[in-house]
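Removed from the display is one protein chain of the complex; every other protein chain stays in position.
Naming follows writing order (A and B), and every chain is counted from residue 1.
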Amino acid sequence: MFGDYQNVVTMSVYGSAIALILIGLYGVLIKKHLMKIVIGLSVVDSGVNLMFVAIGYIKGGTAPIFSPSVIDKNVQMVDPVPQALVLTAIVIGFAVTAVALSLVIRLYKHHKTARIDQIKSLKW
Amino acid sequence: MVFYVVIFSILALLLVASGLYAIIQKDLLYAVISTGVISLILSVMFYLLQAPDVALTEAAIGVALTTVIFVITIRNTTRFEDEEDNSKVK
Partner (left out) sequence: MKKYLAIFLLLIVGFYLIQAFNLVPFGENRIGNVEDESTVGAFYLKNTVPKTSVANVVTAIVVNYRGFDTLGEVTVLFLATTGLGSILFRKRKHGEEEERVLKESSQLVRIGSRLLFPFIALLGIYVFIHGHLTPGGGFQGGAIIATGFLLMLVAYKNYRLGHGTLTWVESFAGITFAGIGMWGLITGGTFLENNAFSGLGNVNDLISGGVIPIIYIAVGLKVAAELTGVLDILLNIKPNKN
């Protein structure tokens, strides 16, 4: 019975991370409107960050903060290294999305369309 | 233990449903709000995986600021994905 619970939780956390990555990749590959491509990129970012934090989880562990109630006891804590990586990754993902959106605005002002199959001319 | 199973399966289903809705929907405003819902559910999952710093960062940056810059971009470009349907805007 314990194994069944573990399987369901594993499948839902890892499975949703993989599903988000694949859905975002589908959006980047197939869609023709520029805003949809940027939305797909943002969804891929979310999936990868969830994957990182899920790898660092330890069963029965608690948050890695030595507050006054746990400082002298020997409690099990989760891995702190992936959390530090994801903190940086979220902020840089936001910066990349902001610059990509500014490029979309500039392209729309010049070509008057935001679909990539109607932007045919290479000359400015 | 049963609590964790129920919560994680409901959140995972909502996550995948919001992701599909964000990519398939043709009205871009709804797609952008769906991206905000993905960030919100992700923030709750980060808290349940015992990572409070990451949950705070995702809630502050992903929900508020990313949705706002997407909406500002929609204001400066088109609202619908097929551009000849602009007459549907009320």
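We adopt the following convention: a contact is a pair of C-beta atoms (placed from the backbone, for glycine too) under 8 Å apart; a residue touches a chain by one contact, two chains touch by 3 or more.
Remember, it's a predicted structure, so these values are computed and weren't measured experimentally.
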Selected residue (touches chain absent from view) among A:Ser16, A:Ser46 or A:Gln83: A:Gln83
Residue numbers in chain B that touch the chain omitted from display: 52-53, 55-57, 60-61, 64-65, 68-69, 72-73, 75-76
Where the unshown chain meets chain A, residue by residue: 6, 9-10, 13-14, 18, 21-22, 25-26, 29-30, 54-55, 57-59, 63-68, 71, 74, 76-77, 79-81, 83-84, 87-88, 91-92, 95-96, 98-99, 102-103, 105-106, 109
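One rule holds for everything that comes next: only the chains that are shown with their structure count from here on.
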Averaged-CA centre spacing for the pair chain B and chain A, given as whole angstrom: 11
Partner chain A, residues of chain B touching it in the complex: 1-2, 4-5, 8-9, 11-12, 15-16, 19-20, 22-23, 28, 31-32, 35, 38-39, 42, 45-46, 49-54, 57-58, 61-62, 65-66, 69-70, 73-74, 76-78, 81, 83
Footprint of chain B on chain A - complex, ascending: 5, 8-9, 12-13, 15-16, 19-20, 23-24, 26-27, 31, 33-36, 39-40, 42-43, 46, 49-50, 53-54, 56-57, 61-63, 65, 78, 83, 86-87, 90-91, 94, 97-98, 101, 104-105, 108-109, 113-115
